[in-house]
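Here you go, one structure.
Left out: one protein chain. Kept in place: all the others.
Naming follows writing order (A, B and C), and every chain is counted from residue 1.
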Amino acid sequence: MKRTVSLSVNGATRTAEVEPRALLAHVLRDDLDLTGTHIGCDTSQCGACTVLIDGRAVKSCTMLAVQAEGCQITTIEGLATNGNLHPLQQAFWEKHGLQCGFCTPGMIMTAVDLLAQNSNPSEGEIRHAIEGNYCRCTGYQNIVAAIQAAAATLRGATPARAAS
Amino acid sequence: MPTLFGSGIKRREDPRLITGRATYTDDVKLPGLIYLAILRSPYAHAKLGKVDTKAAKAAPGVLAVYAGADITDRVVPVPCAWNVPNCNLKTPPHPLLAHQKVRYVGDGVAMVIAESRAAARDALDLIEVDYEPLKAVTDPERACQQGAPQLHADVPNNLAFTWVVAGGNADEAFAKAEAKVSLRIVQQRLLPTAMEPRAAVASYNAGTGQLTLWATSQNPHIHRFLCSVMLKIPEHRVRVIAPEVGGGFGSKIPCYADEVLACLASMDLGRPVKWTEDRSENYKATIHGRDHVEYVEMCGTRDGKITGLRTRVYAGLGGYASTAAPGVPTILHGLMYSGAYTIPNIHGTVHGVYTTATPVDAYRGAGRPEATYLIERLVDTLAREIGMDPVEVRRKNFIPKDAFPYTVATGLTYDSGNYHGTLDKALGMLDYGAFRAEQEKARQQGRYLGVGVSSYAEICGLGPSQVAGAVGFGGGLYDSAVVRVYPTGMVRVYIGTKPHGQGEETTFAQIVADEFGYPVESVEIVHGDTESTPQGWGTYGSRTTAVGGTAVKLAAQRVKEKAKKVAAHLLEANEADLEWKDDAWVVRGSPDKRKSFAEAALMANVAWNLPAGVEPGLEATAFFDPTNFVYPFGTHLCTVEVNPETGQVTVLRYIAVDDCGPPINPMIVEGQVHGGVIQGIGEALQEMAVYDAEGQLLTGTMMDYAVPKASQMPKIETAHTVTPSPVNPLGVKGVGETGTIASVAAVVNAVCDALAPLGIKHIDKPLTPARVWAAIQQAKGNGGGR
Amino acid sequence: MIPQTFDYVRARNVGDALKALAAKDGTKVIAGGHSLIPLLKFRLAQPARLVDIGHLDELRGVTEVRRGAKIGAATTYRDLLESKLLAERYPIIAEVTSGIGDLQVRNKGTIGGGLAHADPAADMPAVMLALDAQLVLRSKRGKRTVAAREFFQGAFSTAMAEDELLIAIALPPLPRGAGTAYVSFEQAASGYALAGAAAVVKRSRSTVAHCTLAMTGISDRPYLVRAAEQLVGTQGLPDAIEHVAAQAAAGVEVNGDIHAPADYRRHLAVVAARRALQKAFVRSKK
Partner (left out) sequence: MQLTFSGSPDVAAPREALWSRLLDPNAVAACAPGVESVESLDPLHYKVVCAFGVGSIKARFTLTVELSDVLPPESAKMRAHGAAPGSVVDVETGVRLEVLGTGQTRLHWTAEATIGGTIASVGARLFEHTARKIMDKFWQDFASKTAASILPA
């Protein structure tokens, strides 16, 4: 009962033979070898599996691969351009916005969507926007700081210095 | 050149993590990979009848199906590795797959190996199991009463052990005391919830007899040791690789049946086998934390001197004794009953009790959060009883800073401390006096503000191996490092600990780079592969820096001593005449005669011209076994507002002042505090594993277990004082667990302080709105209130 | 987490979907999938076939209908938040939607999917009741419209027949100058409502001329509070609001669970109702 799905992933067309029941997260990881997308829960809570579908952050464990037919998908692997880190990646590094790193790809992908909608989010808006991304290591504080810093970079301003 | 030690440089592990290029266990792919799935008991307690695997075996893609009876004779049960002495410890066998009986929801019953994840999962539904349900009991206090359902034939009343700690004469102290307070405290079960669920990839090579296991492990050497025992294969043929590990918080210390089953399957089928847990499986089959029911008392004088502490603790162990389980509520808990104070008389009794629930083991803080919580709740309760400010009671009882090393009544000797220092700093950051005034004003307006203080001392840097042996820990507690310098001078350091988020690839490189006068980029830290790293004992108990970091320092020093000999030889100078300046040795008085560390390293490696008696090569191994534990300390303050109408608690400010000795990387230290504090606030306000009367885990997914979200958590204000430890040459202590150890009591004390006008003395955590509201209703009904 | 096998049909249009449903062979509709896929993963849903309507443009978007609005069933929560028309005419939609799920769930989850799933603790159904929404259902047999107040029949149970598809939600115009509000108390883990209240209040000079109050999370289905009518004709003073709010869960069998025992949930219902009524009252034009 397998069928072929054709997906545009990180700018390249990829096809995979999948069962209708295959979750997009599994197909990305197991069939397309894009293991930067992680799976941390089964109820659509933790957001570790977040990718961009047509520019919007979506939990890829709560989507069938067949539903993504014809969509433009961006995973964490496709975020850096020409070897340059995306400002969010850079900011997570600068601000110590990660520890074990497992939630980080999903967290960053959600933040990409947030900053596309809101170029200068407040701390409260950031915390609300990432409530579907769980992090058990950082306590979120440095993640918030990283997203603020990246927002500043993307706006073309000098990133704010970390409050000590 | 400024030293790297003390500098908050960016982490060197991050580039691979932020680009999705890191390899976690489930990312490992091997040719011919097949998949394992485990059927888990839906009953908390049942006799196991026939396990019919016929249909599953016949299903498409299925390669093999095993039930407990199929493997019992081939493997050794999962060992308990902390055999705490003098407590009549009983650790009945824990079969890899249940045999004759299941003892918790999630106990493994059968396993399927198939060509795909889906085929393995599908086949689980085809296994028919006859269960004869038995009564469940998940409350540790009830489980050891007469008439409770019995889990193990040889463990009457489910009592795994009764452990006693005593110092001074507590009974006498209580008999004579001017003031006494008591509490019944429930320290609820918690689900560690490392974001990465557990996983294993096992690959056995029948030709060489070598077994390689990639696993989500905080301590690959312990896994190698235990796998070898369970599978009865020689340890030197087992290689354990813990690649990137997505958080552990203690839950990836134990060696579980599941990883070993993957090995067994690979040995039988001759192909690599992968097993990956779902989150709901993780919540049932990976260890839980805490689970105490405690009766605790404190006594003192009316002017605030604490004279005694007594406890009776029922510590739930779950269905079996997990790897380190017996040590957690005893050695890591009961021995800390003095907290930060000079309590002369202590008596504690801890009953370890089997219950029909998931096994409990070390969870971030492991025993010390429970100890700090009960002590700090009692200190506040005593303060209220005698009408004294809780801050004053703490001041009055702190171990004075000039009294270290200080031996507390439980027998531990604390290394160093300045408890007044962190308290004063925290109070200053808050402006305690101003808050009290604001609180008073708010009370008059019918608002409920509160401030909670939590001063702690904790034991970490585990620890001297001799002590480990004496307290029944089944391994050593030293750690190790190999520093290897290549001809170009580049350095790789192989360590026995296993960082999984704590940033030691950076902090350890800072130590070594400083030693050699290098930029940090010249040093790589290698960890997690038992094939390349020296024997070590892993990352837990905030031991990695104090013990493993010291080993790194010592190995680097040894390398440097040898390089110095080579440099002196090349400079045709006496070693004694060499001075170390930035990155090179300089002949005293002749500043142009210099040899850098890199130049010496090259010569040591090519060996064209070495001093007599010096071997070629440049590397050194160090094993460091500390002489004592280290004892970080601090004071955390929390202010809250409680909405009396809904019971909702809002954290207004959270201030953490910790002292973990000199921070190698302050940015990383602060990150550890943030994470620990939020985990503790989660414990205080919202996290709880709930079982029903039948032993079903009702919080079986993240839909019901409230892992803290960004939108629910406050900002943390951090500060530090620095009191070096005399126990290791770096002076460092540990900071991985201080957050959870301190914060739980700070939050609960704040809420109880806020609700004091209603006559509320204690509410059991987590302080969910429902619980706080119920307590307020009850207080009002009881004629409490203003 | 792997669902059981099922067949999958990607509908080319609504007619296609209706044809699939008409077979009555255990076919279920999937749009955003955020209610269904978690159930599939736990094997608590075992449909033989899914018909996917999530990509159908004809089911997406918000359109103006006289003074009201029509929302396509496959419109995502994100689209609702971005709709200027809704923001203008029904600000309560943005108020409730911003608290549904999380950013990612709102990007993919659809209003129709949520309503058809009829989770008794979902937020949106209460708002649909308060706005007197009409749910447009289609099948091969024809088209019919069911009022929200008839639609929700119990936990996960609606007035839809097996072969029917929810295609749109029609919102009648709000009374001129009406104020609206949605207030809820969230379960800390799932974000679902322990108690949620949606209120619509219209004033005529200084007296309340219209009041609707709907509750969710309390019982096995969302419901309208009849006592809301008692606010009409009053000045909307705190006492009058309190009197109505106090009846928010009167005569209702209130859920109790590990997150909120029934007595607490009943209390939260009253608090949510009061706050929603107060907010709506303040927001209504004099």
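Methods note: a contact is a pair of C-beta atoms (placed from the backbone, for glycine too) under 8 Å apart; a residue touches a chain by one contact, two chains touch by 3 or more.
Predicted model only: the values in this text are computed from it and were never measured.
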| item | value |
| --- | --- |
| Chains on display which the left-out chain touches in the complete complex | B, C |
| Selected residue (touches chain absent from view) among B:P133, B:P149 or B:G168 | B:P133 |
| Of B:T23, B:T407, B:T621 or B:Q696, the residue in touch with the unshown chain | B:Q696 |
| Which of B:P42, B:P77, B:P93 or B:P729 contacts the chain that the document leaves out | B:P42 |
| Touching residue (missing chain; options C:P120, C:G179 or C:G196) | C:P120 |
| Residues of subunit B in contact with the chain not shown | 42-44, 105, 124-125, 128, 131, 133, 280, 283-284, 692-694, 696-701, 703-704 |
| Positions on subunit C where the hidden chain makes contact | 4, 28, 35-36, 39, 42-47, 117-118, 120-121, 154-158, 220, 257 |
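The working rule: only the chains that are shown with their structure count from here on.
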| item | value |
| --- | --- |
| Subunit A and subunit B, separation of their C-alpha mean positions in angstrom | 29 |
| Computed distance of Cα centres, subunit C from subunit B, in Å | 44 |
| Subunit A residues counted as touching two or more neighbouring chains | 19, 21, 26, 42-43, 45, 128, 130-131, 133 |
| Multi-chain contact sites of subunit C, meaning residues that touch two or more partners | 1-2, 4-5, 42, 189-190 |
| In the complex with subunit A, residue positions of subunit B that touch it | 10-11, 13-15, 17-24, 26-27, 29, 117-118, 193-197, 244-247, 249, 278-280, 500-503, 667-668, 670-671, 674-679, 701-703, 707, 709-713, 715-716, 739 |
| Of subunit C, residues touching subunit B in the complex | 1-2, 4-5, 42-43, 185, 188-190, 258-261, 264, 267-268, 271 |
| Footprint of subunit A on subunit C - complex, ascending | 1-8, 10, 30, 33-34, 37-38, 40-42, 50, 52, 54-55, 78, 98, 101-105, 107-108, 189-191 |
